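Note that one protein chain of the assembly has been removed; the remaining protein chains are unaltered in position.
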């Protein structure tokens, strides 16, 4: 690809460069070779700019450069421009139309003529598989499921009955969408009586769901994962939760039932969210933290139970010396008692 | 269903109501429409009783009601009665006898004539599949496994060799029953030598197991999940554990090897239980807590490591101000030293 075309497609402007330079790939500062484009985002890596073998580099508007043998592409966000370049050089392979003879497809299912259905995939009654969907081997699609155009389901994924999956959704291997929520009433003999889980899961467009992640159907109504949400591996999302647009849910996070997560929220690894609460837009919970209360928009929360991240940093710093603090307190008590005694003696 | 019949089947008594009123479904206070039954359990929702469109309502014996246009069903536990109603209106669909031609069944396996075996399911040698069992696609049943009547195995479940599953058990997608326990001895060269895991898993009647949950076989003997235990998604149960009747194990809980969990214990989300210990009957561990010691019956435990929940609540309240506490202690030390100095000067 010509440099000028790359610049245009990645939202960058060329500086001091040959428009017709041929760029063949994208790589990090240390890995890039001649013919490739690289980037500098974190100023900490500036020294590596001197040594990179890349032929072109994405730089922020104000970043200085003292090499003349490397083409400069100015971008507002060099990392974003570089990601766009990576996506140009590593496009998602388009699924060729194909149905493996071992796939088991219910006769009532509607499969777009350009969909891909891998070996041993099982598609239930009344399903709708839209254009250019790619279904890998051993996927099980229960009845009445709709899968939007260009979505990809990796091997071993299960879509339970009535699930709805939007367009350009990626679901990684062995994820489970729509298994029963965990709901029981205590019977007279203290055994647990299962509450029927009659709802479903809706996954909107452009969602990505990690390997082994489980998303329960609603007890009634919908569990909904909104447009652009990204969910990592081994995440648990309980029944009737809603995850709002562009939230980022890292690995091994767990959400109990009926909670709602705001737009652009980031839940870092192994976070826990209790049931029936709301996490406001743009909140960040740091790794391993938890909340059992609503969180207002924009807060950064840490700890178990979670509170303001800055206060938490002070608390955990003090916690390291807590044994010492306890001893100091005992010493203070003793000194004070001695003072009391000596002052009484003085009287 | 006639109101009188519903009352009888759900253990409620009619008050001020037309026996022949036809009830067609059950739903929450806000969602219910005419013809449906609803319930009030938590007094917090009492205001909604005025506005519900339901035709009937389960109320506790003493709960007041000032509407005459709604049939009242008095129940000791309105939520339980409502759950029973839900179960009447949403019965588990009975599995029709069926074996998909793509299923791979060892000739030595015994399959009840009214069992359901889905597409591509694989059943090993000497297995016994009892009456009305429903096995979804892509289930793998290793050799010598027994599955009790009316149990349901969702797609992707693996039952490793010699596992035994009771009656009316539900196992959700991609759960793994009987994989090897995590046991190794340290060899002379500090590498790990695998200890053969020769035991098995027994799942008793009326157990439910969540999606993606893993239950390891015993190193020797049995890992046993007793009658009525309910296990949520992505739970890890180590080798040789025993979970006693009616325990509730929430999502992402982990149990190391050889621990035993008492009757009716509740382990909330993401709890961790170390190995070789006993958690007494009716214990509750709150979310994200952990224990490496035995816990006597009836305790509520929180924290890492866990201790009495009430004390923990006091400790975490103080923890939020720990930075401030540390400063206060330093100030106290300084003031005390100044007093000491001034009192010496006085002398």
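Chains here go by letter, A and B, matching the order in which they are written, and residues are numbered from 1 within each.
The definition used in the following text is that a contact is a pair of C-beta atoms (placed from the backbone, for glycine too) under 8 Å apart; a residue touches a chain by one contact, two chains touch by 3 or more.
Predicted model, so just to flag it, every value in this text is computed and none were measured.
Residue B:176 is the one among B:40, B:176 or B:268 that touches the chain missing from this view. Among A:74, A:172, A:194 or A:224, only A:172 touches the chain left out of the display.
Residue in contact with the omitted chain (choice from B:228, B:254 or B:323): B:254. The chain not displayed touches chain B at residues 102, 104, 120, 122, 138, 140, 142, 156, 158, 160, 174, 176, 179-180, 182, 184-188, 190-196, 198, 212, 214, 216, 220-221, 234, 236, 238, 252, 254, 256, 270, 272, 274, 290, 292, 303-305, 307, 311, 314-315, 317-319, 321-322, 325, 328-329, 332, 335-336, 339, 342-343. In the full complex, the hidden chain is touched by chain A at residues 27-28, 31, 76-77, 79-80, 82-84, 86-87, 90, 100, 102, 118-120, 136-138, 154-156, 170, 172-174, 206, 208, 210-212, 228, 230, 232-234, 245-246, 248, 250-252, 264, 269-270, 287-288, 304, 316, 319-326, 329, 332-333, 336, 339-340, 343.
FYI, only the chains that are shown with their structure count from here on.
Centroid to centroid, with C-alpha atoms defining each point, chain A and chain B lie 26 Å apart.
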